[in-house]
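Down below is the structure, laid out as structure tokens.
A single protein chain has been omitted; all remaining protein chains appear in their positions.
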Amino acid sequence: MATQHSRSAARLMMAPAVILLLGWMLVPLVMTLWFSFRRYLPLRGGDQGFVWFENYARFVTSSSFWPSVLTTLTIVGGVLVITVALGVLLSMLLDQPMWGQGVVRILVIAPFFVMPTVSALVWKNMFMDPVNGLFAHLWRAFGADPIVWLSDLPTFSIILIVSWQWLPFATLILLTAIQSLDSEQLEAAEMDGAPPLKRFWFIILPHLSRAITIVILIQTIFLLSIFAEIFVTTGGAFGTRTLTYLIYQRVLESQNVGLGSAGGVYAIILANIVALFLMRIVGKNLDS
Amino acid sequence: MARAVTPRRKAINTALAWTVGILIFFPILWTILTSFKTEAEAIASPPSFLFFDWTLENYGVVQERSNYMRFLWNSVIIAGGSTLLGVLIAVPAAWSMAFVPSKRTKDILLWMLSTKMLPAVGVLYPIYLLFIRLGLLDTRIGLVIVLMLINLPIIVWMLYTYFKEIPGEILEAARMDGASLRSEILYVLTPMAVPGIASTILLNFILAWNEAFWTLNLTAAGAAPLTAFIASYSSPEGLFYAKLSAASTMAIAPILILGWFSQKQLVRGLTFGAVK
Partner (left out) sequence: MGRITLDKVTKSFGEVEVIPPLDLTIEDGEFTVFVGPSGCGKSTLLRLIAGLEDVTSGEIRIDGNDATNIPPAKRGLAMVFQSYALYPHMSVRKNIAFPLRMAQMDQAEIDRRVDGAAAVLNLTDYLDRRPGQLSGGQRQRVAIGRAIVREPAAFLFDEPLSNLDAALRVGMRLEISELHKRLETTMIYVTHDQVEAMTMADKIVVLRAGNIEQVGSPLDLYRSPRNLFVAGFIGSPKMNLISGGEAEKHGAATIGVRPEHISISESGGIWSGTVGVSEHLGSDTFFHIHETGLAETLTVRADGEIGFRHGDRVSLTPRDDVIHRFDAEGLRI
């Protein structure tokens, strides 16, 4: 679709972006791989040579590894279930005719724009604080003992906070998808005698399946690396240490770079598995 | 054609939707309200909702004690700088991929996206080390570069989907009309792409403003933006509800306003064009 002249110009103009991203990807990746094979303790003797796969073995056999995997899966899974289920309901509600639709939309979307440190702090102190938090006031008003959210239900609390942040994203995407549903399809189904629940199950949900898949994949990638929410609320205590947080602690807190890097490689592999599925959907979309 | 619904049905929808909407918005609303209370009222039991002595005192205190403006300025420079730099690099790249596609264009686009999927924590130490060696730790320029790089794939991708919507025939017409490549981009493509470029800038500014991994781990006192400033309140001695609320309100208010403008672009930008 173009001439030789424009093709070479195009290559030239693409170069900066490609070279920068290539460097951004390769340089740290190679360094992480290199460190992961070495015993490297910057504060305790520095680089002490190759240990090859010892770090990999130690990372998975350490007592914190499996709990962190479980925590990661619980948080990611919990947030996904909550945001997708509520997102579907909410997007269908928002698609209905009503007064002040635009304002409601804005209210619902707002949490997505709140920076993670702010939302974590606000939830931690103003809602979940066992003495002065709003939940504590609420519990006391009903004569119940306030829950010490972040130490008694730490994982659930974090799921709650993160779900609040990501529900707008799921809702917005699902709403966009619902609005692209041809209303004649629903009318045809109605003419064919399908009651509302069946219309939801056989028409709306299949139409949304693609959008739901995309929501799940994109959220998974972001949720696997949530950091600030844990950093601010529990600091990884009370069994809220996710894989990401564990690696962070190994690298920056206990300064065991070799071990942390091996963990980093695991995290990269995990993220790539999810990314592969996402890429396939996005790639297919590019062709059409 | 959407069918008309009965007023009763519409009233129920409205009530339900507003209830849910206010519930979801409530934490933000509560933060804003608390920021206007005194510290005593902020922790009063039972809490008062609207009937308290409104005060602006907290905003003054936050600014005085923590030099809020410096953090704000850091956020503006880091988010704005990384976005503008990213757009400057991405516009030519997206132009090439949209208008002079080759067999490899799709692969390059997908590869760029895949770099976005790289978990930050996996490369935390190398970047940390490089930053120390290059003297970039706790500098604004360092964060501008890192945030530009992590958002570059999204910027390229968004611009690409916007450029794709500009019919190639118009650019060919410009070529036939005697426009050089430079005039073609300057006088024809750019004006047509302004809405798309604006939305791209908006969304990426928001993403960079809220970024809370690299900004927390690569800054100390000097270049810390608002994310890090707020995080510093999590230590118990710094905790005063009303002041925390005031600081939070100031940190999120500008982005909430920008965000409401960009809600449509949000879907496109964050799903890489897979949902329109």
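By letter and in written order, the chains are A and B; residue numbering begins at 1 in each of them.
Heads up, the rule we're going with is that a contact is a pair of C-beta atoms (placed from the backbone, for glycine too) under 8 Å apart; a residue touches a chain by one contact, two chains touch by 3 or more.
None of these values were measured; they are calculated from a predicted model.
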Worksheet item: Which one touches the absent chain: B:62, B:188 or B:202?
Response: B:188
Worksheet item: Which of these touches the unseen chain: B:41, B:138 or B:172?
Response: B:172
Fill in: Residue, one of B:19, B:48, B:67 or B:180, that touches the chain absent here
B:180
Worksheet, complete the sentence: Contact residues on chain B toward the hidden chain run 167, 169-170, 172-180, 183, 187-188, 191-192
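By definition in this document, only the chains that are shown with their structure count from here on.
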Practice prompt. Would you tell me which residues of chain A are touching chain B in their complex?
Written response: 1-2, 6-7, 9-11, 13-14, 16-18, 20-21, 24-25, 27-29, 31-32, 35, 90, 93-94, 96-101, 103-127, 131-132, 134, 137, 140-141, 164, 167-169, 172-173, 176-177, 180, 183, 210-211, 214, 218, 221, 224-225, 227-228, 231-233, 244, 247-248, 251-252, 257, 260-261, 264-265, 267-268, 270-272, 274-275, 278-279, 281-283, 285-287
Discussion item. Show me the residue ranges of chain B that touch chain A in the complex, using the header's touch definition.
Written reply: 1-2, 5, 10, 13-14, 16-18, 20-22, 24-25, 27-28, 30-31, 34, 42-43, 45-47, 89-90, 92-93, 95-97, 99-102, 106, 108-110, 112-115, 117-130, 149, 152-153, 156, 168, 181, 206, 209-210, 212-213, 216-217, 226-228, 230-231, 233-234, 239, 241, 244-245, 248, 251-252, 255-256, 258-260, 263, 266-267, 270-276
